[in-house]
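With one protein chain removed, the remaining protein chains of the complex are shown where they sit.
Chain IDs A, B and C follow the sequence of writing; residue 1 opens each chain.
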Amino acid sequence: MSENNEHEHSNDDGHGHDGGHHVNYFKIYVVLVVLFLISVAGPEVGEMTGLRWITLITAFGIAVVKANLVIQNFMHLRWEKNLMKWVLATSLILMFLMVAGISPDVMNHEGNNWENVAAKAAVERGVDGEAEEETMVVAAPVGFTPQGAFQTVCATCHGTAGDGNGPAGAALDPPPANFTDAAFWADRDKQRIMTVIQDGAAAVGGSSLMAPFGALYTDEQVSELADYVISFAPDGAAPGGE
Amino acid sequence: MADTVVDVHQHEHAGHDGHHDPHWIVKYLWSTDHKIIAMQYLFTGMFMGIIGAYMAYVFRMQLAFPGISVPGFGQVSPGEYNSLITNHGSIMIFWVAMPVLIAAFGNYLIPLMIGADDMVFPRINRLSYQIFLVSAIILLASLFVEGGGFGGAWTSYPPLSAEGDYNQTNLGSSLWLLAVALEFVAFLLGGINFITTLMNSRAPGMKAYDIPMVLWMIVIASILFMLSVGPLIAGAVMLFFDQTINTGFYDPTRGGDPILWQHLFWFFGHPEVYVVLLPAIGITVDVIATFARKKIFGYKLVLYTAVATGVLSFFVWAHHQFIAGIDPRMANVFTITTLLISVPIAELLFVMIATLYGGSIRLTTPMLWALAFIAEFLIGGVTGIFLGASGADIYFHDTYFVLAHFHYTFFPIAIIGTFCGFTYWFPKMFGRMMNDTLGKIHFWGTIIPFNFIFIPLFVLGMGGQHRRIYNFQHFPELAGPEMYSLRQIATISLLIMLAFQAVFFFNMFWSWFKGEKAGKNPWKANTLEWTTESPPGHGNWPPDQMPVVYRGPYEYGHPDREEDYWPQHLPS
Amino acid sequence: MAHAKPLATLRSATGIPTGRLAVWWVLASEVVIFGGLLGVYLMHRIGHPEWADAAAHTQTWIGALNTFVLLTSSFTAVLAHQAAEKGNGKEAAKFLCFTILGAMTFLVVKSFEWYNEISHGYTITANTFWSFYYTAAGLHALHVIAGAIIMGVVAFDAFRGRELHRVELIGIYWHFVDVVWIFLFPLLYIAK
Partner (left out) sequence: MERFLIQASTYAGSIDGVIMLIALLVGFWFLLAEGIFFWLIWKFRARPGEKSQYLTGKEKHVKRWITIPHALVLLCDVFIIIASVRVWYDVKQQLPEADSTIRVIGQQWAWTFQHPGIDNELDTDDDIYTVGDLHVEVEKTYHFQLQSRDVLHSFSVPVFRLKQDAIPGRSITGWFQATETGDHDVQCAEICGIGHGIMAARIHIEDAQTHAQWIADASAATTP
């Protein structure tokens, strides 16, 4: 088949308005460049006069005008069937719908019975501020005792006697550590116990089922808790202190 | 009409191949023929379906008999359990329901039913399947990497999905996300092909209202998919960066927002439900019309309600998030829109039921599946009202009630709909009839256990049992013996149902090679695919016999005709 | 020729040629991808006034230069289309090459700009503003690269007088890439 033929067809069938679109593309281009220059100059003017809205209008208003010029004249949407205009308009409207649905949660930082503490803190400290380790200020439990902490938190899995037979431990694989087992202490020291309590067993290559609990306790408290854990060790098996 | 994409290289290539049989690899794996691509999608989907079913088997065993060593798997650890449920969900929706219902049936049926010789962009079609295949391979690979497969549920909410520290499956979650994103790309390419083909390539005389309903539904579904998936693709890129290069898009301490992902996901996720629902409804409508020998009750009514459903589906997404930390005031808006969507869906079902009126109903295997679709989907539909109403959802959210509800929608869609379409078009696809008796045994062996799986789960959900918990022994109120007996009923029913699938596979392979020859039009149906050979050759029709359309697709029982059907291509 | 291009591709029930119809649908899906990303960015930007401090470090003049480059390349793309409509494949190929040149310039300027910013410590992880900045501009740059490659193929064919209708298709896509940048420019550079 002849390529020329094909091309001529494209004029006839494709557009139904032979001989191009009678647009002076150069004129459109010049308008676009002028608009572009205004949009660049806008912020300068806005800054000089201190009027922020000038910046916004020149920036976004002109963006819309420019986009419209390109879409209508360069993409020839102006001559396209209505069907496709509807399709494109629909996709655009859906985006507005999406933003409308999401913005009450994402754009706002508080609402009916909720408050986005972290986002407010981020606004507060600005872009250069360092994020704190723990934005949620949760005081460490006051009146800490290692026994109490072990019985409320650890014993769920490790058992009240530290033998790994806690009620929640039965289903775990690997099973929770048995602190009364001499073999367990063969290669463990206090530092490792503290690391596991703070960062979880995964931090030392163990099972991820042992979650990090560092956020619950201060360093001293973790140290006390680790001593308490070591106290379960059978005589002679306990690792040396620090 | 030459102003279209014409591929010169393909011409040359085709010129070489034209007169001798291509190597089988070229013929079956590198083909641009829409029928071959449809088969590729169909069998890939079935294969993934078997994997998804195997996962369901493993975790149902764990739930009913916690701690046992599951035959064929071994003991299930909590991490493995999470990975199994996550990938079961992802596979069943993205790698089974979508490829089979949209891609396989879409590819097979669109050109045949509109009287075209192929899709408009055959090579993009092939590319679409290849990307899909790669995505499936990546997903399967993600199960075997270090740390195991992703275990953050198919919704993949960050921060759990975003940080390796939280989910312990750093590589698995990135691969999972990559696989899902590639799958989206595959369906975007496929969807453009479907839409363009239906819009432009209809046989002469085929007007918009002469298009069979299943094609409308597949194309509406593709449009819904295209318009809803965009933000999620953007969101997935952001999540991928969070996972791999430690950006903070979803990290609240760094100015991000975890709620954002939920919105982006469900802005896609809810239309996605209708993306898979509509093709299944389309298949059902076509099958019912054929076997009830009835014109469907209000063609335009069905079409417009489907469009209305599609449009409304963009307004309801946050009903998945009522208690997920969105502003409570927004929940009221979404309750209203959600309950409104029940109106067009109810209307679709009413229309399907009304189509039966005055018919001459033949209970063949495909018809049984179609009727089962209506009966079972009704249960899924009405239980959805509980979840769409914000007040009731406070209690039901994330319980087994939700789980049973969406299985009552997705099972009819993905399994019943697929079997319905497969048994109906099997004669066209392979040129032979399926065995009806075996088909019915398989039907009842699937439908009855199905109900016994999920009705107990409704009860468990009402008892307050939450999803995604691998072992209930830590919850004294859920660990009672009556709760376990319900779980065991569900699991044993699942085993029975899975066992009956063997009947289907036997029937399929046996009928494929040994079945009775089907002929061109075994069901005496009207639509164009029944006017060509079974299976159709390359190009679907001989070039000089391309069909021309004279009437709509559902002219059954017309009073002016002696026969009770009136094919679309016959001149008056 | 039994394996000739499908008849399906040649039909046009809507009156819109198949290729162009498909390109419009591609653009509709692109609108939601970019629309989603920019919408999300906009929400964050309004919610986080402190990002203005980060945005102050973007280089408006480089962004402006790139805007001008893309506008011009869009203009040459439409001239290529005009030439193709007249059947002048060589002319169309020439203008397409100008457009590719524009794309190259854009990418070179962009890499210079990013190099500059990254060396100042404004990496993608520096702050969520910069994450959005690199993600949005990166996604756009990816489209520029893809467009340039396809345009090369189209120009090659057009030079030999083949597939002239494709000049229009790649043009439509290219204008869309331009339109996206028209919005990215004020969003990322001007609004401070």
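To be clear about the criterion, contacts are C-beta pairs under 8 Å (C-beta built on N, C-alpha and C of every residue); 3 or more make two chains touch, one makes a residue touch a chain.
Please read all numbers here as calculations on a predicted model, not as lab measurements.
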Fill in the blank from the handout: Neighbours of the unshown chain, displayed set only, are A, B
Handout entry: Of B:Val307, B:Ala389, B:Leu438 or B:Ile455, the residue in touch with the unshown chain
Key = B:Ala389
Problem - Sole contact to the chain not displayed, among B:Ser174, B:Asn471, B:Ser493 or B:Asn540 - result: B:Asn471
Completion exercise
Given B:Gly205, B:Pro328 or B:Pro522, the correct residue touching the omitted chain is B:Pro328
Practice task
Identify the residue among B:Pro252, B:Gly310, B:Gly515 or B:Pro567 that touches the chain left out of the display.
Solution key: B:Pro252
Problem - Contact partner of the left-out chain, one of B:Ile68, B:Ile137, B:Ile336 or B:Ala502 - result: B:Ile336
Completion exercise
Missing-chain contacts on subunit B, rising order, are 78-79, 81-82, 151-153, 157, 159-160, 166-168, 252-253, 257-259, 292-299, 301, 323-325, 328-329, 331-332, 335-336, 339-340, 342-343, 346-347, 349-351, 353-354, 356-363, 371, 374-375, 378-379, 382-383, 385-386, 389-392, 394-399, 459, 462-464, 466-472, 474-478, 556-559, 564
Problem - In subunit A, positions touching the absent partner - result: 112-119, 134-136, 138-139, 141-145, 148, 152-153, 156-157, 168, 171-172, 208-209, 211-213, 215-216
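Going forward, only the chains that are shown with their structure count from here on.
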Completion exercise
So, in whole Å, the Cα centroid of subunit A is separated from that of subunit B by 30
Exercise for the section: Give the residues of subunit B that touch two or more other chains, as numbers and ranges in rising order. Expected result: 1-3, 6, 227-228, 230-231, 254-255, 257, 260, 264
Handout entry: Touching two or more other chains - residue numbers and ranges from subunit C
Key = 12, 14, 16-17, 21, 25, 28-29, 31-32, 35-36, 39-40, 44, 48, 51, 127, 129, 162-163, 165
Problem - Of all residues in subunit C, those that touch subunit A in their complex - result: 12, 14-17, 20-21, 24-25, 27-29, 31-32, 35-36, 39-40, 42-44, 46-51, 53-54, 60, 64, 67-68, 71-72, 74-75, 77-79, 82, 84-87, 127, 129, 161-165, 168, 171-172, 175-176, 178-179, 182-183, 185-186, 190-192
Exercise for the section: Could you please specify the touching residues of subunit A with respect to subunit C in the complex? Expected result: 3-4, 6-8, 10-11, 13-14, 16, 20, 25-26, 28-29, 32-33, 36, 39-40, 42-43, 55-56, 58-60, 62-63, 66-67, 70-71, 73-76, 80-81, 83-84, 87-88, 90-92, 94-95, 98-99, 102-103, 106-109, 119, 122-123, 125-128
Completion exercise
Per the touch rule above, subunit B residues touching subunit C in the complex are 1-8, 10-11, 14-15, 17-18, 111, 116-122, 188, 191-193, 195-197, 199-202, 206, 226-235, 237-238, 241, 245-249, 254-257, 260, 264, 538-539, 543, 546
